[in-house]
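The other protein chains are all here in position, but one chain of the complex has been omitted.
Chain nomenclature is as follows: A and B, assigned in order of appearance, with residue numbering initiated at 1 for each chain independently.
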Amino acid sequence: MKKVKKYGALFLAFVMAAVSLSACGSSNKESTTAATSAATTAAASETTAADTSADPSEAVEDFSGQTLVVANWKGYGSDAEYGAKAFEEKYGCKVEHQYFTSLEEMITMLKQGGQGKIDVVLPNSTYVKVMTDQDLLEPIDTSKLSTFADLREDLRDFSDSVIDGQYYAIPWTWGTTSLGYNPEAFSEPITSWSALWDSANKGKVGMFDEFDSAILTAGIYTGQEDLWNPNLDEIKTALLELKANTRTFWASYDDFLKPYMSGEITLGNMWAGTASQLLSSGEPVEYIYPEEGTIAWCDFWGIAKDAPNYDLALKWIEFMTDDEFQYAFATDENAHNPVNTAVEASLTDDQKKILWMYPEGPSKIYMQKYMPEETRSQWLELWNEVKAN
Amino acid sequence: MNFKYHFKKGGFLVLPSAAFFLCLSLLPLAMLVAFSFIKGNLGSDGSIAAWTVDNFVRMFSSWTFSKLMLKSVGIGLLVTLICIILAYPAAWGVAKIFKAKNRNTMVMLAIVPFFTSQLLLIYAMMLILQSGGLLMTLLGNLGLADSSGSILYSTPAVVIVLVYEYLPYMILSLYSSLESVEDNLIYASHTLGAGRFKTFINVVLPVSFPGLLSGIMLVLIPSVGSFVEPGLVGGSDGMMVGSLINSQFSTVLDMGYGSALSFVFLIILSLIMFIIRTLTNRANKSIGGIA
Partner (left out) sequence: MKKNKFNLAVRIWTILVYLFLFTPILVIIIMSFNGNKYGTLPIDFTFQWYVQLFSGNSDLLKATGLSLSFSILVAVTAMILGTVTAIGMQQMPGKWRERYRSVTSLPVVIPWLVQAIALLMIFNFIGLGRSYIGMFLGNTAIVVPYVIMMVLGRFGETDDNTENAARTLGAKPVRIFFDVTLYKLVPGIISGTLMSFIVCFNSFCIQYYLAPFGVRTLPLEIFTLVRSGYTPDMNALATIMVVATTTIVMILNKLGYSAKNIIG
C-alpha cells in the first residue's frame, strides 16, 4: 500500500504541477475561446456603422464583434504586427489564423469542414485554378477594392484568376525560385543553371523539395519547348544527375540556411527571400537570374466559398494590397516583393537590392501555373522516383 | 471456473475498450482498405469515381515503393537493434543497480526529452552532427576524423536521430519487465553455481521478453514509417517510405494511391512483427522461459 501511496503521490504532484503550468496558458486561452464563439455568432450580427468623427471620404467601417478567419502559412506577413494586429485596430474586429503547412492541406482544410468557417485563403499561381475548378472560391467584388487599380497588371490579370470577367483571386506578393550561391566559394560568378549540374559541385547543392519547381528547373536546363509538357525521360535523367550533386533537400528558409551557413552547401535553388535573409544576417550570397530563365510564383488572396464575413474579407484583401502593408512587407527583415505599383516605385535602390530587384528584376520569367491533376500526380511520381533512387 | 464464466467476466471488462477500438481503429482500417481500391479521390460530395486495382498495379510497376520499403525496414531494424543494445544494460541499471530511491527519478528523467518538441530535438541533433559541430569537433580532436567533415544529411544521421527519438520507449518497456525480476531468483541462480551469462539467459532474458517485444514494436513501427526525420537530416539519399505515403496526402491529394500504399505498408509491417514475435516466442520456449 505504501508503494501505491508513493506512486500516487508522485502522480498527483505531477498532475498538479502540470496543471499549474497550463494555468499560465489558460489566461490566454480565454481570448481563443472568445474568438471561436464570436465566429459562430458573427454571421448574425453585421455592424456597418460609419465612423462619424472621421472625414467622410475616409470613413472606416466598424466590424466589431466579427472575427475574420485567415488561412495562411505561419510567419508569412499576415500575422505580423503590421498585418493582423493593425487590421484588428482599424476595423475593430478580431483576426484568427488557421495555418497550413502545404497548399494541398489548405484545400483539404476547406473541403473537410472549413467551408463556412474560413474567410480568406492564400493559394499560389498553381492552385488558383485547382480551387476554382472545385468551386472553392467566391467571386470578388473588385469595385469595392480601392487598391485594385494600383495592382501590377500582369499579376492582377493572371489568366487563372479571371473567369468570365469575374475575379476570383487578387495577387499579394510574388517571387522567384532562382539560383543562389556563395561567391566566396567560387572563383568566377555563376550565370547559368548548369552550375547546379557541374560535377565540380558534387555534394554542395541544396535543392528545393518541391516537385514542380524541380521539374521546371530541369526543363529550363534541358531546354524543353514547353516546360509544362516536357519530355519526362529527359527530365528524369537530368534530375538524377542533379540529385547526385545534391547534398540535401530543403523545404523552408531554415532548411537551407543551416547547411549554407555551416558551409555544407554552397549553391542551390532558393527563394529570393532566403537570399535576402542571408544578406541581412551578413552572410555572403549572390542571387542571380540565370540566362536560361527563372521560375516565378505568385501568392493570391481568395475569398473562400460560403465565407461568413464576405465584406470584412474584402476589407482584408484591400488592406493586404494597400500601400502601408505592402511597404512594410517589402521592407521587413524577410522582404517580399510588392504587387502594389505605387509601393514598387517608392522603393529605394538599397531596398531593391535586398529584394534582389536591383538594378533590374529577372528578364525571362516562367510563372508557375495550373497543372491538371493527372499531370501533378505524374510529376510527383517522377520526383519521388528520383528521390528514392 | 469454466470457460464461459471467465470469458464473460473478462469480456465485460473489455467491452468499453472493444467499442472504442471498433469505432476508432477497425472502422478507419476498413475505410483505408476500401479506399485503396478507389481511383483518385473522393469527390467533394463524397462520390467515388471508380473502383479499381490500378493503385496496386502502379505501386509495383516501378521499383520506387519496393526499394523504399526495403530501405525503410532495414533502417527500422537497425534502429531497433541499436536501441535494444543501448537500452538493455541501461534498463537493467535503473531497475537493479541504482538505489531504489533513485529509480523513479531515473525513469522520469528518461522521458524528460519528450517534454521538448520532437522537432526541436532534431534541430539540436543537427547542430551536434553538422560540420564543425560538437560531434565532428570531438572526433577531430581524437584524431578519428576531419572536423570539417559531416555525417549530417546521410543515412547514418537518420539512424542516429531515430535511435535518439525512440530510445526512451525501449528503456521504459524493458525497465517495466526487468523491474519484476526478483533479486532472490538471481541470488539463487548464483548460489546454484550459474555464471552471470547463464543467469542472464535462463533467468533474466525470459522475464524480459514481454518488455522486449513491446519495446521492439514501439520502436520499429514508427521508425519504419517516419518521414520527418529522414526529410530533415537524410540528405538527398535519405528518402524513406513514409515520405512517399505522406506526399500522397500533403503534396498532391491522391487518396486512392495513398491508401493503397498504406495498406500494403501495414501488411508488410504486420508480417515482420509476426515473424519477430514467433522467433522470440520460440527462443523463449527453448530457454524454458515463461510463456
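By our rule, contacts are C-beta pairs under 8 Å (C-beta built on N, C-alpha and C of every residue); 3 or more make two chains touch, one makes a residue touch a chain.
The model shown is predicted, which means the values in this text are computed figures rather than measured ones.
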Chains shown that the absent chain touches, full complex: A, B
Sole residue of A:S146, A:N231 or A:S281 that reaches the chain not shown, by the stated touch rule: A:S281
Hidden partner chain, touching residue among A:L151, A:L257 or A:A313: A:L257
Chain not shown, touching residues in subunit A: 1-7, 9-11, 13-15, 17-19, 21-26, 28-29, 31-32, 35-36, 39, 69, 73-76, 96-101, 112-114, 117-118, 251-255, 257-258, 261-262, 281, 334
For subunit B, residues in touch with the removed chain: 3, 6-7, 9-18, 20-21, 23-29, 31-32, 86-87, 89-90, 92-94, 97-98, 101-102, 104-121, 123-125, 127-128, 134, 164, 167-169, 171-173, 175-177, 179-181, 196, 207, 210-211, 214, 217-218, 221, 225, 242, 245-246, 249, 259, 262, 265-266, 269-270, 273, 290
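Quick note on the criterion: only the chains that are shown with their structure count from here on.
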Whole-Å gap separating subunit A and subunit B, where each centre is the average of the chain's CA atoms: 35
Subunit B to subunit A touching residues, read off their complex: 40, 44, 62, 64, 67-68, 104, 126, 130-133, 148, 150, 152-153, 231-232, 234-236, 238-239, 243-244, 247, 249-254, 257
Sites on subunit A touched by subunit B in the complex: 7, 10, 101-102, 104-105, 107-108, 111, 134-135, 207, 209, 211, 243, 246-249, 251, 255, 258-259, 262-264, 373, 376-377, 380-381, 384-385, 387-389
